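A single protein chain has been removed from this complex, and every other one stays in its place.
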Amino acid sequence: RSREMAKLTQLIDNEVFRAYATYATIVLLKMMLMSLITAYFRMTRKAFANPEDTASFGKGESAKKYLRIDPDVERVRRGHLNDLENVVPFFGIGLLYALSGPDLYTALLHFRIFAGARITHTFAYLIPLPQPSRGLSWAVGYAVTISMAYKVLMTALHL
Amino acid sequence: RSREMAKLTQLIDNEVFRAYATYATIVLLKMMLMSLITAYFRMTRKAFANPEDTASFGKGESAKKYLRIDPDVERVRRGHLNDLENVVPFFGIGLLYALSGPDLYTALLHFRIFAGARITHTFAYLIPLPQPSRGLSWAVGYAVTISMAYKVLMTALHL
Partner (left out) sequence: RSREMAKLTQLIDNEVFRAYATYATIVLLKMMLMSLITAYFRMTRKAFANPEDTASFGKGESAKKYLRIDPDVERVRRGHLNDLENVVPFFGIGLLYALSGPDLYTALLHFRIFAGARITHTFAYLIPLPQPSRGLSWAVGYAVTISMAYKVLMTALHL
């Protein structure tokens, strides 16, 4: 069994794969942060989606008024959903890309630009910055993912 | 080619990876179950989102009244989205964690607690249980994922 473990460890010892693991973890953690920001705004804005979440504010009508839509909460939730829509393809296509044998420099370039673009996107969404800040940062991350998908299909194509 | 297959098979023969494969599949199947529960509530509550879904109830106004928001349907949909937001990071970070060479006992502890927390979360959301049941089960799964991310970054960090 120790030989098998060694082989697994080789994957995480590969520099491109380590770079992928690092940036994939960073963008997934950034996406997870959106849950905490949503919770923060729900509590400070007192705007909840479930009756059981407002029970501590009293019973009946006094609690029911906190079952409401708040624009700040909705903004964070849109940012979170946009993360899901973009980080999932990055994670999936990026994993296949990391296994398709890119050179380290090119791979790092892809991973760093994507991570930078998504962090910028979050600031652009939450502050919010005037457009086209959010649109551009979204487009950069999208283009990086397309570029990796192109490399995967060129390397692996088997229809 | 048979040698390559052998190497692939070694990955699935590794005990930590097998444990990961098992629990990742379980939580993904649990997430998929939310689609069936949503469909069940849409049909029993007669609450649909698309005009073509209500065509079997007749034409015009008699069908249009079923294009509506139902609180039970929305509750399942919130649970489903919460699964997406939390199972995606578990799947991604957990895969990298499983490849980072943790010992089997620690890895199983992470995977089992996460799966238990998410199953509890679903019951807490759908029954619903009074808070903080749902909040706590969410937090436990979140903490497990952070713990795995820490191990991945300690092992693989390559910025």
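Letters are used for the chains, namely A and B, taken in the order the chains are written, and counting of residues starts over at 1 for each.
Please note the rule applied: a contact is a pair of C-beta atoms (placed from the backbone, for glycine too) under 8 Å apart; a residue touches a chain by one contact, two chains touch by 3 or more.
Note that the structure is a prediction, hence the values are computed from the model and not measured.
Enquirer: Have a look at A:L29, A:L84, A:I119 or A:V140 and name the one touching the chain we're not showing.
Expert: Spelled out, the listed residue whose C-beta touches the missing chain is A:L84.
Enquirer: Consider the whole complex, including the chain that is not shown, and state which of B:T22, B:T44 or B:S62 touches that chain.
Expert: Counting the whole complex, the residue in contact with the absent chain is B:T22.
Enquirer: Among B:V88, B:A124 or B:V152, choose the residue that contacts the chain missing from this document, as touch is defined above.
Expert: B:V88
Enquirer: Even though one chain is hidden, which residues of chain A still touch it in the full complex?
Expert: 7, 10-11, 13-17, 75, 78, 81, 84-86, 88-89, 92-93, 95-96, 99-101, 128-131, 134, 142, 145-146, 149, 152-153, 155-159
Enquirer: Even though one chain is hidden, which residues of chain B still touch it in the full complex?
Expert: 1, 4-5, 7-9, 11-12, 15, 17-19, 21-22, 24-25, 28-29, 31-32, 34-35, 49-50, 52-53, 55-56, 80-81, 84, 87-88, 91, 95
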